[in-house]
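Here it is, the structure in full.
The other protein chains are all here in position, but one chain of the complex has been omitted.
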Amino acid sequence: MAVHSTHPPGFAHQFETVEQQREAGHLGMWIFLATEILFFGGMFTAYVVYRALHLPSFILGSHELLVKFGATNTAVLICSSLTMALAIRTAQTGGSKGTIIVWLLLTMALGAAFLGIKLRYEWYRDYVEGLIPGVSWLSGGTHTPGVKMFMCFYFFMTGLHALHMVVGLGILTVLVVMTARNRFSAEYYAPLEISGLYWHFVDIVWIFLFPLLYLIGGRYPGS
Amino acid sequence: MTEPHGSDYHAPHIVPVGTYVLVFLALMLGTALTTWIAYIDLKAWNTVAALTIAVCKMLLVVLFFMHVKYSKGLTRIVIIGAFFWLGIMITLTCSDELTRHWEIVPQGWSAGALHLFRLLF
Amino acid sequence: MMGLLPSGFGVLATVPFQPPAASSIAENVDQLYLVLSGITAFFTVLIFSIIFVFMVKYRRRKEDETPVSTHTPLVVELTWTIIPSLICAVLFVWSAALYVQNGRPPASSTEVFVIGKQWMWHLQHPEGPREINELHVPVGVPIKLTMTSQDVIHDFYIPAFRIKKDVLPGRFTSLWFQATETGTYHLFCAQYCGTNHSEMIGWVYVMTPTDYANWLAGGEKAESLAQLGERLFSQYGCDNCHVPEGNGRAPSLVGVYGKPEKLQSGETRVVDESLIQQAILTPNSVHLPNYQPVMPTYQGQIDSDQMLELIAYVKSLGSEERNGK
Partner (left out) sequence: MSTATADLHQAPAEPAVNYLNASYGIKSWLLTLDHKRIGLLYLASITVMFVVGGVAATLMRLHLVEPQGALFEPETYNKMFSTHGIIMVFFFLVPSIPATLGNFLIPLMIGARDVAFPKLNLMSWYIFMTGSALALYGTISGGVDTGWTFYPPYSSLYSETHVVAVALGIFIAGFSSILTGLNFIVTIHKMRAPGMTWFRLPLFIWALYATSLIFVLGTPVIAITVFLLGLERLLHVGIFDPAVGGDPLLFQHMFWFYSHPAVYIMILPGMGVISELITAFSRKKIFGYSFVAFSSLSIAVISFIVWGHHMFVTGQAIYAGLVFSVLSFLVAIPSAVKVFNWTATLYRGSISYEAPMLYALGFIGLFTIGGLTGLFLASLATDVHLNGTYFIVAHFHYIMVGGAVMAYLGGIHFWWPKISGRMYPDMWARISAAIIFLGFNLTFFPQFMLGYLGMPRRYAIYPAEFQVLNVLSSAGASILGIGYVIPLIYLTWSMRYGPVAGPNPWKAKGLEWTIPSPPPTENFEKIPIVTEPAYNYPAIEAHDYPDAPGVARV
């Protein structure tokens, strides 16, 4: 049994080796993401059922959404995934803490931009136009119950996703502070790596939400 | 001390910046393609196309950004398991929700089976 | 103290072990139940006796004794994997066949409508009589119950007939039975539905055909459901568009009941109670190709009693046409 005379930074007592700790952290995060898949999955299941039962209404509802903002936000999130990956790579290769912080801050800026666009140009507009069931709902002639159902799913799913974005921004803030305090090195950067997994996961959720919410039934003339 | 039964451990793989940029460009292209296809009339295939592209984009993110391409077994089992379970939930829920309007089972087989059991017991 | 015991057993002797079996379904369900009880008893006794024998035979006699090792032959494991599998396979096929059989009402069934609401049962006979928490039926005649709820989920349960089905709002579910014994039987709500769930109970009276005819004749003269529905049909102006000849702004409803229709969405659905209701409440969701989606929704205007009357009317149109041919 190896006796650790010197404890590397961030090493916890219950582990025997740094490697064991790193693997445990990794596996833990992946299992957490598996639970997240099932968490969003419950919502997706309900979505699949109601979409099949109320397809015409879901198409009508989907056409209330603005594709340009959905697509822009997809691009914004993909950019933020890239900057996140580069932040981790910088730490892996022993880059300066300044560079890591710049990448992290860029990631945060892009995340904030996503939320900004969502709030200002989409949800606020929906609020004004009375498209938010239970909060501000002006049911006009074309708004069958199915349309309301669609808008429910739109807000539940994008809302839950946005909540995850906010949590992600919080985690990134902590990472910036930790980096500034020299907690990471080329040998130890597990928190960065694990938070990165979470951030990419949130990106993947949006990759599915975009076509499933904004593009039902296509947007071609006559659709 | 190492994992007692053959380790999953791999020295952390450092992905070249070029790979990240290529993946990024592919993702952006995918987004553009998804949006563009939505404006073309493919009938029911619009949804199929959009979801296919989304799955490809997800694979790119998972394999490269999340480094699954460079990690072994257990991580992949976790991911595949999670999607498999999601599949169970959707499939079996739909086995009820989407078959309620189906014609009731044809008369023949159940009556036949019942007759068989009357003979047996 | 001693005197209490026999009377205690006397009370126990009054406990019935089987509910009355008064329908054709009850007989075949009871056969299956009996076989299942046999299987349960057999394996329970088997496991309990083996454990008991081992407990006695292999009890520890000395603190430091060493037991004889036993190995795990694969054939033993396979035996007790395969035998339960076979038993389960047999049980599945038998019970599933019965279930499908018991779920299919004969074509000749008389239809009775059931509405559940907190906390009572409304029952409507096709001839017109309405009942609350009571159902009078003739013996030997297949009866089909078409059921819906006005509020929460209920469940229509007649233990003596071994039948049960949830009664849902916004949908129609059905049950059928053919009573085999005259008598009075419990009717229960078996899905928890709120405060007075346990008071949502009633009685089913199975009568001889003569008695039943007398009962029908004795009640106040009521219009049949279909007649009431016909009145509503013109009252709401449905007949302006749904003209029988089929040349109006909306499809003719003559003979549609029970037939498959291809909808605008491409889906083909058989016209049943649920579809008729859906067409009245959310017309656009089921509208037919070749017609404009001009029908307004009647959501909130038609209560569930009226809905049943309209459905009964549409169904009667079907039968008239069939009679005509």
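A few remarks follow.
The chains carry the letters A, B and C, assigned in the order they are written, with residues numbered from 1 in each.
In this text, contacts are C-beta pairs under 8 Å (C-beta built on N, C-alpha and C of every residue); 3 or more make two chains touch, one makes a residue touch a chain.
Remember, predicted model here, so these are calculated numbers, not experimental data.
One chain is not depicted; across the entire complex it touches A, B, C.
Residue-level contact of chain C with the missing chain is found at 11-12, 14-19, 28-29, 32-33, 36, 39-40, 43-44, 47-48, 50-51, 54-55, 57-62, 64-70, 72, 76-77, 80-81, 84-85, 88-89, 91-92, 94-96, 98-100, 102-103, 118, 151-153, 155, 157, 159-160, 162-166, 168-171, 173, 186, 188-199, 201, 282, 285, 299.
Chain A residues in contact with the hidden partner, per the touch definition given at the top, are 1, 12-16, 20, 23-24, 27-28, 31-32, 34-36, 38-43, 45-46, 49-50, 53-54, 57, 133-135, 144-146, 148-149, 152, 156. The chain not shown here touches chain B at positions 1, 3-5, 74, 81-82, 85, 88-89, 92-93, 95-97, 99-100, 102, 104-105.
We take it that only the chains that are shown with their structure count from here on.
Put simply, the chain nearest the middle, going by average C-alpha positions, is B.
Between the chain pairs A-C and A-B, more C-beta pairs are in contact across A-B. For the pair chain B and chain C, the distance between mean C-alpha positions equals 38 Å.
Spacing of chain A relative to chain C, judged by their CA centroids, is 46 angstrom.
Centre to centre, using the average C-alpha position, chain A and chain B are separated by 19 Å. Annotation for chain A: no residues touch two or more other chains.
The multi-chain contact residues of chain C, meaning those touching 2 or more other chains, do not exist; every residue touches at most one other chain. By the touch criterion given at the top, residues 1-3, 7-9, 12, 14-15, 17, 20-21, 23-24, 27-28, 31-32, 34-35, 38-42, 46-47, 50-51, 53-54, 57-58, 61-62, 64-66, 71, 74-75, 78-79, 81-83, 85-86, 89-90, 93-94, 97-98 of chain B touch chain A in their complex. Listing the residues of chain A that touch chain B in their complex gives 1-2, 16-17, 19-20, 23, 26-27, 30-31, 33-35, 37-38, 41-42, 44-45, 48-49, 52-53, 67, 71, 74-75, 78-79, 81-82, 84-86, 89, 92-93, 196-197, 200-201, 203-204, 207-208, 210-212, 214-223.
In the complex of the two chains, the chain A residues touching chain C come out as 54-57, 144-146.
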